[in-house]
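All protein chains but one are shown at their positions in the complex.
And now, subunit A:
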Amino acid sequence: MKQTVKALLTTFGVLASALGVGVGTTPAHAQAKTITLCWAAWDPANALVELSKDFTAKTGVGMKFEFVPWTNYADRFLNELNSHGSLCDLIIGDSQWIGGAAENGQYVKLNDFFTKEGISMDDYMPATVVGYSEWPKNSPNYWALPAMGDAVGWTYRKDWFARPEIQADFKAKYGRDLAVPKTLDELRDIAKFFQGREIDGKKVYGASIYTERGSEGITMGVSNYLYDYGFQYQDPKKPYSMDGFVNSPGAVKGLEAYKELYKCCTPPGASNSYMSEGLDAFKSGQVALQMNFFAFFPGLYKDPNVGGDKIGFFSNPAGPATQATQLGGQGISVVSYSKNQAEALQYIKWFSGGDVQKKWWALGGYSCAKSVLNDPGFPNSAPFAGEFLKSMGMVVDFWAEPSYAQLLQAEQKRVHDYVVADKGTAQEALDGLVKDWKAIFKEEGKKF
């Protein structure tokens, strides 16, 4: 019996040694912990991988990354959070998730941690703190550290705009110089002007805009028009009261203007376009203008075919009511189901450091820290930096309520039905949206 036990122990020991785990491993040989960070698969994520090497070098904590394409990003990670999965220790979640994640206990509340570590939200751009960190909005309850500032902006073909014959044609047609549009009407004129034009023997089109149906695309696009035309999510004095704000006469005109732009000036087959389709259209030289998030602009500027001197950037032009733009971007949160919360918090502390934020911007990420953005040299640090700063000063975000996904789906359907599928009028679409949103809020027990 003794021999059997001894043999078993020996076998187990050999196996354990072979696998490099378990019995007899001294702390000196123990592997440092590894934490997983979840985000979308896009250019800034690559920059973050590069940046995070410094964290591993400093702390010995390994980093794993789980990046999912944008079209599946919300599905994948909301499923993960809702099923209490522990895949992600850290998550860079979309700004609209914060209400649900906070109320459902999916994110760790960071107030105490911030106080203990001396991290102040005053050190970050106010719009990013409200958009990415706070729930309820405008209250000092923080669930994330602003990580990646972003907003919708525009790119244009600077080289085409500079051509004398194109300049002359435009002036003859519109009686003004072809230049960066200051208003949405000017933008439409430029898009119309380029639509179907032949440049270098190739037929080109006006603009690539967001029209995607499945996730959030068309909402992220149309919002830039709606805001500028006077759309508001609710009565500022009476929360959740939407009649006359969501479907105001201005908002109706904004929706009509977006449809006009889609119909007149987008490439054929652009009925389901979002970020990657916009990038494809611009990079392949199909379009003169492109609506897209600032996050892509560093990559576009480096593009060998359309980058450098050929590309220009501008923030969303003004409409009849105001000048605003759709907020993008995300905060970084610790997932409450994580078994590595201490290391995840350690990462957040490291990420909030001034030097790290500077390097983050230098690598292609968009820092939200005032120390970076308020630096006098920042506007000239990249061709799009000034426009980014301007945009972050005029951002508006979609609902961040726990029921945001339902609210988003309703807008996706109503707007796509009107803009792309030609169903009904703009007034009917927005009236229908108010009806849908009221039903959702009623189900949520909201009073309005």
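Note that a contact is a pair of C-beta atoms (placed from the backbone, for glycine too) under 8 Å apart; a residue touches a chain by one contact, two chains touch by 3 or more; residues count from 1.
We take it that contacts and distances are computed from a predicted model.
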{"item": "Undisplayed chain, where the name is taken from the UniProt record, one of \"ABC transporter permease\", \"RsbT antagonist protein RsbS\", \"Methylamine dehydrogenase (amicyanin)\" or \"Monosaccharide-transporting ATPase\"", "value": "\"ABC transporter permease\""}
{"item": "Residue of A:56, A:272 or A:371 in touch with the missing chain, whole complex considered", "value": "A:272"}
{"item": "Contact residue for the chain not shown (choose from A:157, A:188, A:349 or A:416)", "value": "A:416"}
{"item": "Where the missing chain touches subunit A, by residue", "value": "74-75, 78-79, 81-83, 100, 103-105, 212-214, 267-272, 286, 402-403, 405-406, 409, 413, 416-418, 420-423, 443"}
